[in-house]
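Step one of this worksheet: look at the structure below.
Removed from the display is one protein chain of the complex; every other protein chain stays in position.
After this line comes chain A, so read on.
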Amino acid sequence: MAQKRIAKEYSELQKKPLEGMKISLPSEADMHQWQILIDGPKGSPYEGGVFTLHLSLPTEYPFKPPTLSFKTKIYHPNVTNDDKGSMCLGMLRADEWKPSSKIDAVLSFAKALLLEPQADDAVEGGIAREYKENKKEFVKNAKAWTKQYAKR
């Protein structure tokens, strides 16, 4: 059941790719693991960088939400600053996910988050505080990390 839907979503995204994103399957045999390359959006401190994300679709998909994680280190209030780079908010949370939600919405959501972090729903409290209280410093740090880790 899930196969058909995943295949459809994948081919649709290949036909009509989202702006600034490249999607591929690390292993052709496994439709449940996607790799996404996302360009740092213009006007954000991530501009000029390219970030690798991993999208994992559970076997219960679309009844359970996919998990999205940053493989490239990123300075962001909503992404854990560890080797997992995981995110857990909004539609990605089990109780907010609906089976009719689509992956393109998930990816657009991630991109929107790069443009505008949600500091009130943060996983990295320190970065969130800096974002709210000292935006200048935050932008400086985020830019520095982008330069260091997300080089093209």
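We adopt the following convention: contacts are C-beta pairs under 8 Å (C-beta built on N, C-alpha and C of every residue); 3 or more make two chains touch, one makes a residue touch a chain; residues count from 1.
As a convention for this text, contacts and distances are computed from a predicted model.
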item	value
Chain not displayed: protein name in its UniProt record ("Multifunctional methyltransferase subunit trm112", "COP9 signalosome complex subunit 3", "Dolichol-phosphate mannosyltransferase subunit 1" or "RBR-type E3 ubiquitin transferase")	"RBR-type E3 ubiquitin transferase"
Which of A:E60, A:D82 or A:D121 contacts the chain that the document leaves out	A:E60
Residue of A:E19, A:D95 or A:D120 touching the missing chain in the full complex	A:D95
Chain A residues touching the omitted chain (full complex)	1-2, 4-5, 8, 60, 62-64, 91, 94-95, 98-101, 105
